[in-house]
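All protein chains but one are shown at their positions in the complex.
Per-chain residue numbering starts at 1, and chain names A and B are given in the order in which the chains are listed.
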Amino acid sequence: MKPISLFQKNMPIKAVTVFFISNRFQVIFFLLVFPQYIAHSYMIWFIIALGILSQGNLYILSKWISSSYSTKGYAGFIELFGEWKVRILTAVALLPILVKLSVLTINFVSTTRYYIFPSVNPSWLIFVFLLMSMYVAIRGMENTIRFSIIAFFTVIWIILLFLPFYFPPNAAWINLFPLTHSWSQQTWKGILFIWATLSGPEYLICLIPWLKQDQKIVKYMTWANIVTVLELLIVLIASLLFYGHHYLLLIKYPYIEMTRYLQNPIFERIDIVLIAFYLFHLVFMVSILLLILYGAMRIIFKKVSKETTRKGFLITCVITTALIIFLNQFLWTNERQYKTWMNIEVVMSGFTYLFIPSFLVICSKIKRRRR
Amino acid sequence: MRKGVRTSILAFTLICLLLTTSCGVRPENNLIEEIAPVIFWYVKKGENKNLKISTAVPPILKEKKQLFSLQVNLLKQGAKDFNLIYYREMKVGQLRMIFIDEQVAKKGIAKIVDSLLIDPDTSQRLFIVIVTGDFEGYLKKQMKDKENAEYYLYRMLKHYEDQNQGELTPINLHEYKKMLYTPYTDPYIPVFKADQQNFSYEGTAIFKKDTLVKTLTKMDDQVFQLVGTDNYLKYLAIPKLSVVLGRVHTAVDFNLNSSYSKLFIKVKMMGRLEDYQGENGMNDKNIEKMKSTIEAFMEERTKKLMKKMQHMHTDPFQIGTHTITPFGKTLTDKEWYKKWENMDIDVKYELQLGPLPRESK
């Protein structure tokens, strides 16, 4: 059997792909989970404000991306930290990756079960979805990164379906008011959640070696950020207009519930089709994360210089699948645990997005000064 | 190497098999020929404290229909019991209408609606209709005569829902829930009257929260359609003045003063004269006169209706929403209703009639 070249670089990937990756990494979380504490009109202001703040963070990230360390990939990190530290840092990084992977998969599976197959065993669905992601991922990092474009185009049009909610009889503008609110603990939660939603571009750090070095990367990340903010705003405002703030608080999956209300002469229940389309999105995310995970495993077990193997990748996938199934069966059984996991994910991804780019930039600055 | 891959694949499959075979792997069987998608429920008060629910099966057009009724404690229990007495499994995925008996509605329908909503299979576009009279009898009779009577009922509701057709305002599950949970608003649902022969539109049921408090009929209902919901009526019949106006559009302006003690309603009404059976001939002069009579009449009726609503502590006109501003504090639900009950109301109509094609003496 020929060894497979999962991480081979045949041709550098165009910088525009950054837009798709970064945007899709950002949006998915919001689409799957639309928490109640965000269902307020005044959150519109926070989304815009945090979007701008996120832009600043992206600027820091771009500093790292254009630095000489990042383009060298693994070698660059070794140069910066030394091998031992890199291995420890990678081991630490496994945690947020695994949490993200599990939260996304389990949420998607529970949505699928709720709307499409109420009687299917969730473990089985998790297995099937991960198998699908494996199929995509085994084609190598380069192809998987390019798959982001397909994932983007198969899903982005769905946002157009929300336009009818901006017009009567579905919409009542009065539902959007008042746009102010007193500050409470919910507000902080909302802010944290929005920030966590805007996180995701930090995963680009792992993907930089495959991308063509281009000054435009910042530009594309900016666009991704803008599109994300717009998407969040469109969905949030539409849901507020449609449900009104008070009723919205009672609905668990407003994003999908709204599409169900739409009428289509060919299909009655559009939500089922839409969930199927969102599978593209999920599979893309999971497959990229699986590849990153495998890369991390190789770093931890000192196998970087050796060739990538099917076996190694499969073992990584098996462990991940088993882990997610385990989490779902034993640690994800009631509402309280669900909320805990959500909070962990929100805090973790918010944290990684906020600190990793600056951490790397500062480290590289210090290193340069020492020279 | 090759062996390693095989073992890992095998191990993976085994682990997953172990995990998955414990419970059912296959999705639910929804083979369309083996199920009976129900398109309506009829909920009625049964004996004791039970509910009596009925539906018609099978859904296939050419088979003979039956009306199934059951006495149940819980709504979903009904769904289960039906399956036990019928050879096709009943599914609610295509449920389009729920008919609720007036007596049940007077006790409150929130629980019924909630239990429907919990099921993700139920469409948000499910129509809610209040019925009075012998609906079962009507259905039984219809099933003998017509092939799929209940489907035509659905088409009728759908017709009036689409693009605001006037006459009546069907309410679906989503709209009802939204009205129920939004502050300052109370739901309303159309009421139909059934007997052996007919199934006719009766008016609009006004709710206080989830309990029916009043059914608006005839003139009151027309006023409600014009001012409260649709702002459109295909025909506005005023028998007292022997006149029928057609294609009546209204533009309603609710004006609250700053302390919410006074409400001024200005209704601009546009339409055309459809029918006049009065003694005066139809010419421009008489029409001017008639206009002011109609205006005065409408003002009076509207005012009366508003007073009724105030009296019943309910606000289906959603006047409270006019207190909301983009920035600034809002009233609580209780505060609003207190103010609403004691509000002075002034109504002013302004009628515009289209030109007459020809005059008569």
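Simple rule for what comes next: contacts are C-beta pairs under 8 Å (C-beta built on N, C-alpha and C of every residue); 3 or more make two chains touch, one makes a residue touch a chain.
Convention: contacts and distances are computed from a predicted model.
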Consult the UniProt record of the chain that does not appear here and report its protein name from "Spore germination protein", "Beta-ketoacyl-[acyl-carrier-protein] synthase III", "LAO/AO transport system kinase" or "Alcohol dehydrogenase". "Spore germination protein"
Listed residues A:Lys14, A:Lys219 or A:His246, member touching the removed chain: A:Lys14
So one chain is hidden, and I want to know which residue out of A:Trp45, A:Trp173 or A:Phe277 touches that hidden chain in the complete assembly. A:Phe277
For a quick check of understanding: of A:Ser66, A:Asn143 or A:Asn170, which residue touches the chain that isn't displayed? A:Asn143
Using the touch rule from the top, list residues of chain A that touch the missing partner. 10, 13-14, 16-17, 20, 112, 116-117, 128, 132, 135-136, 139-140, 143, 146-147, 149-150, 153-154, 265-269, 272-273, 275-277, 279-280, 283
If you put the missing chain back, which residues of chain B would it touch? 27-33, 35, 37, 39, 59-62, 91, 93-94, 96, 121, 123, 148, 151, 154
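Criterion: only the chains that are shown with their structure count from here on.
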Where on chain A does chain B make contact in their complex? 1, 114-121, 123-124, 127, 169, 172, 174-180, 243-244, 246-247, 250, 257, 260-261, 263, 268-269, 309-311, 314-315, 317-318, 321-322, 325, 329
Residue set of chain B touching chain A in the complex reads 1-2, 4-5, 8-9, 11-12, 15-16, 19-20, 22-28, 94, 120, 123-125, 164, 174, 177-178, 181-183, 321-322, 324-330
